[in-house]
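The other protein chains are all here in position, but one chain of the complex has been omitted.
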Amino acid sequence: MSVNNEFQPTIVAFCCNWCSYAGADLSGTNRLQYPANVKIIRIPCSCRLNPMFILRAFQRGADGVILCGCHPGDCHYTTGNYYARRRMTLLFSMLDYLGIERDRTRVEWVSAAEGAKFAATMNDFAATIHKLGPNRRLEDLRCRKD
Amino acid sequence: MQRVGVFVCWCGSNIAATVDVEKVAEVLGQEPGVVFSTHYQYMCSQSGQELIQNAIREHSLTGVVVCSCSPRMHENTFRKTCEKAGLNPYMVEIANIREQCSWIHKNKEEATQKAVILGRAAIAKVHLNAPLTAGTSPVKKRALVIGGGIAGIQTALDIADAGFEVDIVEKEPTIGGKMTQIDKTFPTLDCAACILTPKMVDAAQNEKIKIYSYSEVQSVKGFVGNFRVTIKKKARYVDETKCTGCGLCTEKCPQKKVPNAFNLGLDQRRAIYIPFAQAVPKIATIDADYCTMLKTGKCGVCSKVCTAGAIDYKQTDRFIEEEYGAIVVATGFNPIKLDQYDEFAYSQSPDVVTSLEFERLMNAAGPTGGTLLRPSDGTHPKTIVFVQCVGSRCDDSKGKSYCSKICCMYTAKHAMLCREKYPDTDVYVFYIDVRTPGKNFDEFYRRAVEEYGVHYVKGMVGKVVPENGKLKVQASDLLGNRQLHIDADMVVLAAAIEPDKSARPLATMLTASMDTNDFFTEAHPKLRPVESPTAGIFLSGACQGPKDIPETVAQASAAAAKVIGLLAKDSLICNPCTAAPDELMCNGCSSCEKVCPYGAITYIDKEFRGPNRTTLVRRVAQVNPAVCQGCGACTVACPSGAMDLKGFSNKQIMAEVDAICR
Partner (left out) sequence: MMDTIKRISGVNPRKCMKCGKCTASCPAFDEMEFHPHQFVDMVENGRIDQLMQSRGIDFCLSCFACVERCPRNVEPAKLIEAVRLAVVRQQGGDHLRPEAIPHLLDENLPQQAITAAFRKYRK
């Protein structure tokens, strides 16, 4: 994905089906723009996110990964996002140990009514990743495109 | 390898205007395993669906990818389409290229590229899909209505009419809600009690309806069709089965200085009370905060005068467990507290009242017996100023950003009633906009102006200063471009309304979502207005947004219709995307059991064949698919990777990740 040779980051967004995915849909319904680099993967709940998926994304050349779930206390499955929060905290310290910049991964709570917040979050995250530049540390060279 | 068919939808110009659909279909057609790829204007239309079905038959497709709108919109439609053509419905994947692509991007090249990538991810996923069969779960044919106002009563009556059992849980000692406090109703000016109390009696006498008054919902477990609810019956210190509602105790109780909540503190009641004469159930309740017997152990007058022997000072909170198939939320509203609005002197003068207090002052059963008197000195007010939008349409932290919807009409009603009863009064209404969308509403407002001579002034009151028994009102008249100074006797504030405080914890219990104002959100703002996004939870009345009585009743009946539709089914089709362990990999550690919010996972000892004809008994996890909701918490908790989620398996999500990062 390179338009006029500028760095175009690949950003993977994991969104829970009940809140954040609906929030992303709402930002679409409201025609709120965010960069096309963001690709959303739907998961039933933020607690479905295995930290392995994030490592896999980095390995395959993603430059940033963001997890969006329901606000704490509002999980469709009552407690799912609490698990997600704890797992991500652990993952963050591991990524830190591996030398991945802390800002490449993020957790945001976006409810189904927060289309504007979703778009704003994605804009901000994409800008952050853009500033950080390409992720090379975890990338599996065998997966290199060129 | 699956034989995949790709169907790219134009959605008219919604997608086609920013995504080159032909190119998307062409590029995706070259993906491995894709044997058919096409595009069409409206894939969800009859002919679009036929196109998919024909392709499935002609090309013996085993997987279908539809690049269209959000799966939240049409996933079910396309699943049904494929099922009719003989394909397992769970072999369909949707690539969301409308809400998450064409609508948010302007650059056609970028959007097309993104649509291709989203399509690739869906293709990668569908290659790993497996046919799934949904199980069924039984439906408990009983409904719970939380809140016993006009919304709750109407919903309960309609559900009971269809022959199903309904329970109403009401936190106050009587059902009836806010409507019991209202005097007359707009635009017909018929008395609220005359139309409400018969309904309350109907509800009480209906053998299908059970009323839990002075009760709250303590906890909710389970899921649609099978909710298990614990109801807390608060101690009212009166035996409900014995009390006859004669009211003798409420006359003899020596504790006379209790602010009467029913009259919003405008007068006083006893510590043992029946809120009003037509209360349902008509049972006395002891207010534990004021009762001398409960506080000091010395009194017992009510117990002595009660001929039925119903008083029980030792009563405690009781908990009742009940199973329901559906839950209706009808928690209603409250006017906001006005202590932040000191410019209107609400806390400084008793003659500045809210509209609901004014309603009580005008009511024949109210503290003044229906004569409009100033609360401060009991004199007849000559000049009354009504202020609209107090706390509504506010962008600051003090008020609410929304329009409370009902104030324009009830203020017109108040103004009209004042002028009708007391033609010698001067009535001013300060408004920003008069909003009267409703049947006969604008005519009603015009009548207040033209026939009753109410002074409607476009402007706002800036401040109210109590001085020498008068209220000095400083206001603006924007059309006259002047500042008005009025010596008023009474000021009535149309306070904004907000959802009841009990709604937020209830929403957490029900896992029903709310907006930032604590109103419950609907499953779809236009097409599913009485359902919560959480299955089996329905919305009735002002808990979903500000509403007047006709709208509330309409929504209440709509919610009842939805509940009846659910309860009429004997069983519900379960979500087949449940967790399932690989028993050979499971090491019996119980990690998954601990994280499961539904208790769907149990452990059994199972016999496995070992080498050399030996058998081996191992402890392995087992998932009850009827209880599992498919959140996937267990799949991540499993240290050996034995637990996986059907429809969202580790391999499927990884494949999507790979496709996106490729």
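As written, the chain order gives the labels A and B, with residue 1 at the start of each chain.
We take it that a contact is a pair of C-beta atoms (placed from the backbone, for glycine too) under 8 Å apart; a residue touches a chain by one contact, two chains touch by 3 or more.
Keep in mind the model is a prediction, meaning the values are calculated, not measured.
The chain that is not displayed touches the following shown chains in the complete assembly: B. Touching the chain that is not shown, out of B:278, B:474, B:508 or B:640: B:474 (per the contact rule at the top).
Checked against the full complex, the one of B:289, B:396 or B:424 touching the unshown chain is B:396. Residue in contact with the omitted chain (choice from B:343, B:377 or B:570): B:343.
Checked against the hidden chain, the listed residues B:271, B:461 or B:553 yield one contact partner: B:461.
Mapped onto subunit B, the footprint of the missing chain covers residues 343, 389, 393-396, 398-399, 432, 458-463, 474-478, 481, 483.
In the analysis below, only the chains that are shown with their structure count from here on.
Centroids of subunit A and subunit B (each the mean of its C-alpha atoms) stand 30 Å apart. Against subunit B, in their complex, subunit A makes its touches with residues 1, 3, 10, 12, 17-19, 21-22, 24-25, 27-29, 31-34, 36, 39-45, 47-53, 56-57, 60-62, 70, 73-80, 83, 87, 111-113, 119, 143, 145. On the side of subunit B, the complex with subunit A involves touching residues 70-72, 96, 98-101, 103-107, 109-111, 113-114, 117-118, 121, 507-508, 511, 513-516, 521, 533-534, 577, 595, 597, 629-633, 635-637, 645, 648, 650, 653-654, 656-658, 660-662.
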